Structures are given as C-alpha cells and as structure tokens.
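I have placed the structure first, in the form of structure tokens, so that the comments after it can refer back to it.
Shown here: the complex without one of its protein chains, the others still in place.
Chain naming follows the written order as A and B, and within any one chain the residues start at number 1.
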Amino acid sequence: MGGLTRNKTLSIMALGAMIGLLLLPIVVSMPALAGGGGTPAAGGPPPDVAKKADTPEAAKVEKGRDVYYKTEGIVSGAPAPKTADNPQFYPRYNFESRVLLWFANQQHLYYGSFVLAVPIFCMIIEFMGIISKDKAMAKKYDQLAYDFIKISLTAYSLTAILGGILIFTFLTLYPAFFGYLSSIFRPVMHIYALLFVAESGTIYIYYYGWDRMKEGLLKWIHVSMSVVLNVIGTTLMFLANSWIGFMMSPAGVDEQGRYLGNIWHSIHTALWNPLNVHRLLGNMAFGGGVVAAYAAYRFLASKTDEERAHYDWMGYIAMAIGVAFLIPLPFAGYWLMREVYAYRQQMGITLMGGLLAWLFIIQATMIGILFLSANYYLWQAMGRMRGAEKYQRYIKYMVFVLVCGFLIFITPHTMVMTPTELKAMGGQQHPVLGNYGVMSAKNGGINVIITTTVLSFIWYARGNKVPMVSWARFGNIFMGCFFGMAYINIIWLAIYGYYIPANVRVGLSVPQVATTLSCLFFMTALNLVMLKGAKHSGAIEWGKISVRSQYALIMLATAFTWMMGLMGYIRSSVRLFWHVNEIMRDNSPWAYTHTTGFAANMISFNVLFFWLTILFVFFLATLGVKKAPVEAKVTVPGRVPEPATH
Amino acid sequence: MKLILWAGAIVGAIALVVLLVMVGGLLPPQTIKLVEGYMPMQLLAELAFFVGVFALISYLLKQNGLGIPRFWQGLSFWIFILLYLTYRIYPPIPFSVRALFGTVAMVGVFMWVSGAEEDWKEFKKPILNVLDAVTPFHKALRTFYLIAIPIILWGFSYNSFLPNLDEPIELRTVHPAPPASTKVHGKTFVLQTSSNPYRVSPEGKYDQEYTNTLITEQSMGRLLKPDANPWDPKAEGYLKFVREGGEIFFQNCHFCHGDNLNGRGLHAFAFNPIPANFTDPGTLAQLQETFVFWRVAKGGIGLPREAFPWASVMPPWEQHLTTDEIWKVVLFEYWHTGYYPRTWD
Partner (left out) sequence: MEIVTNPLFWLALLGLGVILLAFVALKKKALLNNVYVAVTISLLIAVAYFHIVDHYMMDMQGLDYWYLFRK
C-alpha cells in the first residue's frame, strides 16, 4: 500500500521534472531573444538603450516605432520587400499559386490539428483507465487510448510530409514573402523545428513503449509522457499561430516592416491569444469528430456484435469529447471577433457585415448542423438503453425548439433575391425576418440551441436510471424550473436588445452566455448528485444503436472538417490584399477575394481530399492488428461507463 | 380536463381553417394583424401554438381510435410549414430564404420521425409497403410512381433548360467596411473618432445620452416625446438642429427615401434596388453616425471596392450640401426613426 503511494509521488515528481526540463530552454531563450534584453512581457526597450541613443556613438543606430505596441526599438531588419507582379517575386506555374498554397496549407492544418488533438484524448482516456477501479473497465480504456494513438501515428508522419510540402510551396511560389517572414521569425522557426524533433521522439517512445510500461510506476511515467507530448504539441501550435497572428495583426516591426529586435512583440500580437484558444478548442472538437467518424466507419463495417459494441462505445466517447469542446467554441470565437473589432474595426466589418458576411451565414449553418447532429445522436443513443423511452416522446418539442433557434441563427440579414422579389418586399431587409438577422436575435438562437443540447445530455445521462435520493421530486422540479427560467432569460435578453442602444446591447451576450453556462455546470452537477445510487432500469446495450446514429457521427465529422476549412479561409482572406496586414502588400495577380462559390468548391475539395486520405490512414490501422476484436471480447459486455465528460 | 383538451383542439382547428382560407387567397394575410415591432416573436409564438395544437389533435384522435399514421403526420406538418411561410407572412419571403427554411424544417421533421426506433419503423411502413407492393393497391401505386417520377424529373430538367429572362441574382454587400477616414470639403474626418457636432446637450457639449432621451418613441407608430417637439418655435439646441435637418431632408432626400423614411419615396420604385429603409433595424441602428455621414457625403459613386456591384444611385451629397447640413440630416434621420447610433465603447 505504502509502495503504491510512494510510486505515485515519485511519478508526479518525474512528471514535474520532465515538464520543467522541457520548459527550461524556452524560458531561458525568451529573454535572450528579446533583442535589447528587456523583459519580454513589459515590452519596450530597456531604459539604458533609450539613454544610449543620445550619446554620439549610438547616433547612427536607427530607431523605429512599433506599429502595435507603440514602443521604440532599434531597427535590426530590412523593410518588408515591395513586391511587383513578376516571376522574381512570384515565380509561378501556369496556375494560380494561391490555390496551390491554399491546398497545401489546409491539408497540413487538417492533419496537424488531428495529431495535436488525439494525444490529448489519449492522455485523458489513459488517465481514466488508470484511476478506474474496475479492472475490466481500466483495460478497456487503456485499449481505447492505444487505438487512438495508433491512428494518430500514421497521421503524424503524414503531417510532417505535408508540412514539408507546405514549406516547399512557400519557398518556390512566394519566396519574397516567406523570406521576409522567416527573417523576423528566424529563432522561432528554429525552436519550432527542435520542438518537432522532441515531439517525434516522445510520440514514438510513447507508442512503442505502451506494453513495456503498463505496470506500476512505469505506467505513471507513461502517462506523464503523454502530458509532455501534449505540452510540446500545444507549444508547437502556439508558435505556428504566432506567424498567422503576425500576418493579421503585425507587431514588433515599424511601419516599413523593419524588425525592431523584440521577438516577443512579434509573437504576442493582438490576435495571438484569442487565436490560440480558439484553435486549441477547435482542434479538440475536430479531433473528436474524426475519431468518432472512424468509430462509425468501423461500426458500420463490423461483422460481430462484440466489434459493434466496442466501436459504438468508442464513437460515443469521441463524440462526447468533441461536443464538450464544441460547446465553449462559439464563446472563444466571440472573443476572437471582439479582439478583431478592437484591433481594426474595418477588419471586423469586412468579416461580419461586409465582404465576407455571406461566408458567416454558411458558417452559422454549419454550426447549427453540428449541434443538430449531436442532439440527434444523443436521442438515437437513448435507443440502446431500456427505460429511456420516457424521454423519447419529448423529442418532437426539442426538435421544434432546436429548429426555431437554428432558423433564427441562419436567417441572413440581407437576403438573396430576384429583383421581382425585392420589389415585392420593398427593400433589402424583410420587416419580419430582418429582425432575426441582427446579432441580438442570433445570440438568442445559438444559446437556445446550446441549452437544449445540455438538456439532451442530461436526459441521456439519466436515460436508464431512476434517481433514488429522497428529494428526487424536488430535484426534478428544480431542474425543470431552472431550465425554464434559463430559456425565458435567454429569449428575454434577445428581445430586450432591440430596445436599448447598441453599446449597451453588445454587452447582453455575456449574461446570455452566463445563463447557458449556468445550465451546463449547475444542472450537470445536480444531475450527478441526484443519480448517486440511482436504480438502473436496464443496462446500456452497447452496439444496439441505430445505423442512423452512426451516419449522424459521420455528418458531425464532415461538418467539422468543412467548417474548419471555411473559417480558415475567412480568417486568411480578411487580410484582403495584404501579405502582412498594412505592412507588406500582396502584388501578385491573385490578391483579389475569391467568389463565394469558388471558395465553397475549394473547401469541399479540400474536405474530400482529407477524408479520402484519412480513410487510407484508417485502413492502415486495421491492417496492423487483427486481434483487437479478440481483446474486446475479454471485456465485460454491457458494462456502463460513465459519460466521459458530462 | 377532457373538456379543456377538446376546447383547445377546436380553437386550434379554427385557427388552422383560418390559415387555410388565407392560403386559398380568400383572406389577405394581414387579416390577423402582424403587429409591428412584435412580429418576430409573434411568428414564433404562432408556430409554437400550432405545434401544440397538432400534438393535441393527434393525441385526441388517437384516444378515439382515429390516430393519424406517423408518415402522414410528418408529411402534412412539413407541408403546413411551407404553406405558413408562403402565405402567412407579409411581405412575401424571397424564395432563397423559403428554400432554406423549408430544408431545415424537413430536416427537423426527419429528426422527429426518426428520433425513436418505433416511430421510425412506423414512418417507414407506408414507404416500404409501396416498395414491396404488399397489396394490389400498393402495386398500382408503385407502378404509378415508376412512371410519374421520371416524368416529374423530366419536367424539372425541361424547366431548367428553358431560357430565363430574369435578371441574375446578385450578392450585394450593403454595408461595406468604411474607410478609416474620409475627406469632405477639404476636412478629414476619422470615422472611428469623429462625432456629430450637433448632437449636443443644452450646454453645447457632445452628449449622446441626452439626445437619446429626446428621439421619437417607437411603439405602435412613432410618437413625439413630451416637451420634445422640434417644430416648437422655442425649441433650442439639439431639437432645433433636428428641425433644420428635417427641412434639408424634405428638400433633398424624401423624394427617394420617403416621407416616413422607409425607403418608399415618390421615385423609389424607379430604382433597383429601392432606396434604403431607415426604419428597418438593420440599417441606421446598426451603423455609426460617422458611417452614415460618410455614405451621405460620398453617395453611390463613392462606394469602396468591396461594395460590389455598387448598386446605388445616391448622389454624392457633398456636391450639394455643406458639411454642417449633412450632419444635421443625419441627426434628423436618427431622431425620426427612433434609433440610437451605434457606438463601440
């Protein structure tokens, strides 16, 4: 007993040491990189540098003013190249270079986010396996985590290959721009490359050491390794984000684009952190979707009940993780948009109200589809529990609420119409539906959808259980009242927004979100307490789920992929004709914004290509081990795992 | 209890009949008024009411052994939604939006009928019956579909090949991103920081809070606030400027934008698209005052590149009005519509 505790302490210490070692070079290198040696976070040149400027020997040192931080720094780089439309700056094939780059970038991003997200799942699931008291369950979780990392290993090498292709595309087609970017981010790019090596090493030890390190202390070290793996992976992504952040909202350079010696300024631009959070959550949701689709594919292809049970369960876990990260995603997106508006109002209007507004309608539709699919899956999943019938007859009302929220969420502010219809309507805005086109109503719509999703989750969680606590009735009534008031509050705030000035109105989204989150946290917590010692009206019969549910999972994954492509396109094209916003102009013949139709086709092509290649990856994963179903057989069928995160 | 249920069902049935009469064109959709300002919620409430009524009627019929099969429930509900959207809402919704709503409604109906396994089986039964030709009637039906579906498809194809004389649909960017600053009569206005020089408190200081309390009230129509009549000869400050702006508006703008500012002036329908409707919550209320100033000053010809296809014939008013006059007109427009200009902090 004592040995076990000691092992745990040791392993936690080992974990701490590994993280510390890993972070050390970054911590050490940061101030060293930051030009004049000033503290990175505080920004600005240290006082001694400013003083030196007055002395004659430093007089020839030219100074520049940071475009964003407004601090002064010593010019230590060439100005951004002024390109012209010729093969010297833009070497090209007989084809639009931008589309080639788009393709390479998007594929790299798909695989990149997949291999960043899956180790995070692995970490969570492996950890759940370790802390699980039930031996059979523990083994099942462990096997699942192993399955996950197996898929991601092939995807990992593909990511590296695609990354190489991406760099070559940049170097050959946009040498001037890439040269400029790498002149600023030179040290970051080296750290990036080194971290990539570290990531590869860790992931291989992690994967191949799985069986060797399955007992006692070694197992804990193994889990710690997954933590290290994820720390590296996340840092990698943050570094890559700093480049796109720099392109959108440059900092650390003067007006001509000359580097001012403080790399932290160039990394920590106005949009860096919102992008980091948004991408991290997005990757997790996306990864969950892809794994769920993999499980659905294996479910549909299964020939035995054991296989079906295993993949049904896997799909459920992956979906739950995906949706858990999908729920906060709109709020992260909201934060990003706020920061965009704060950075440049014009950029915000181009996104939300101007040139790219149509793409946002498509995005709204995709978000709606995601939530609808998730709800549909949960209702279908109730079919595998006895006793969930009592909730199924309310499905029609939930559909109604969801569809109403969805319709409001996607109603365009300016409608597509023929000139005849325009005359009949008497204006670009419809007097009734036009009201749904503004932010106030849309916030209401999406919050209603999310709250309903939470409700679906709660019903699913108690599908086959009857609460036995003495205050069960009060609990149910309280839950009902709370949800009811939450709906009323959300809708009321949406209506209230029409009656108050815009500057007060924009603030209303915060209480709306708080209402939704209150439902999420309080009600799931209350539900957990109520279900303690609950009576089971029947076991969950894994594998006895309708085929439709699996198609819903595939739909979910496809919608994720499509939306990721779309949002990436929007984020990138908001720079309009700039390589680096307001610093380096894009003078290639492809500096225009594509039509919505072309963009949609291009995104669809990227999605299709990704799914075809990842199907190949899935296929490879099935080649390796044919013994998986046998192992699955060992586990106790029909055991009820707790819903992963809810 | 039973009595209440029946009463509810009868009320619902009457409402349904009224709707059907509207569909038949015997009653205009405005018979049951869509109240201005409350319409969006009214629409949702009406739909919710009908959903309740359908559930009730279906329940009662089932109690009395006359249950409607799921298949027909689903189909008829979807048709109901389509009819409702087409005939109830006035002015008519453009086809693109109706198609969007119809599709989502179809997805919703599908989610409903396939939500539980029993429902789905029941829903599929009539379809499978026809496909398997279980009775001679079903067989005849199947044969009929075999002939009818290709003909319908042929009809669609034929239609799509017909030459279309309508103008093509344009995706128009109505509110393009404004420039950072604009130059009017030699003076540069930074859009993010400029303010209307006439939006002032009695002391002559810029004060949006104060002026907001004096704009017209939006309820059933537009009402003057007590003691806030710009046409009172004693009116001073903000209200006086509103009056002056109004005079400029009626001398220059109302021919197109209408005397109610709803974009339906005398000449409005000569233009395509028709002029902007300021009473719509999606126009003035969404914009900063400086944005409106910029648009008035530069007109259609001054639209930026992204405002494709630059479908505006508004004159650049800087050639006809002074800067002060433009600011006063903008002031009047906000006052009359009862909207507050957007601010960013």
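As a convention for this text, a residue touches a chain if its C-beta (ideal position, glycine included) is under 8 Å from a C-beta of that chain, and two chains touch if they have at least 3 such contacts.
The shown structure was predicted, so the numbers you read here are calculated from the model rather than taken from an experiment.
Q: If you put the missing chain back into the full complex, which of the shown chains would it touch?
A: A
Q: I'm checking contacts with the chain that's been left out. Which of A:Val510, A:Ala525 or A:Leu608 qualifies?
A: Going through A:Val510, A:Ala525 or A:Leu608 one by one, A:Val510 is the residue touching the chain not shown.
Q: Can you say which of A:Lys82, A:Arg473 or A:His536 touches the chain missing from this structure?
A: Reading the full complex, the residue touching the unseen chain is A:Arg473.
Q: Which listed residue (A:Tyr68, A:Tyr496, A:Trp578 or A:Phe609) would be found touching the missing chain in the intact complex?
A: The one listed residue touching the chain not shown is A:Tyr496.
Q: I'm checking contacts with the chain that's been left out. Which of A:Ala160, A:Val401, A:Ala424 or A:Met485 qualifies?
A: Touching the chain that is not displayed is residue A:Met485.
Q: Mind pulling the chain A residues that touch the left-out chain?
A: Given the touch definition above, chain A has residues 470-474, 477-478, 480-482, 484-486, 489, 493, 496, 499-501, 503-504, 507-508, 510-511, 514-515, 518 touching the missing chain.
Rule of thumb we're sticking to: only the chains that are shown with their structure count from here on.
Q: In angstrom, rounded to a whole number, how far apart do the mean CA points of chain A and chain B lie?
A: Whole-Å distance between the two chain centres: 33.
Q: Hey, which residues of chain A end up touching chain B in the complex?
A: Listed in rising order, the residues are 341, 345-347, 349-350, 353-355, 357-358, 368, 372, 375-376, 379-380, 382-383, 389, 392-393, 395-397, 399-400, 402-404, 406-407, 410-438, 441, 495, 498, 501-503, 546, 548, 593, 596.
Q: In the complex, go through chain B and note every residue touching chain A.
A: Residues of chain B touching chain A: 34, 36, 39-41, 43-44, 47-48, 51, 55, 89, 91-97, 100-101, 104-105, 107-108, 111-112, 114-117, 119-120, 166-167, 169, 171-180, 192, 212, 262-264, 269, 272-274, 276-277, 280-283, 285-286, 306-307, 340-345.
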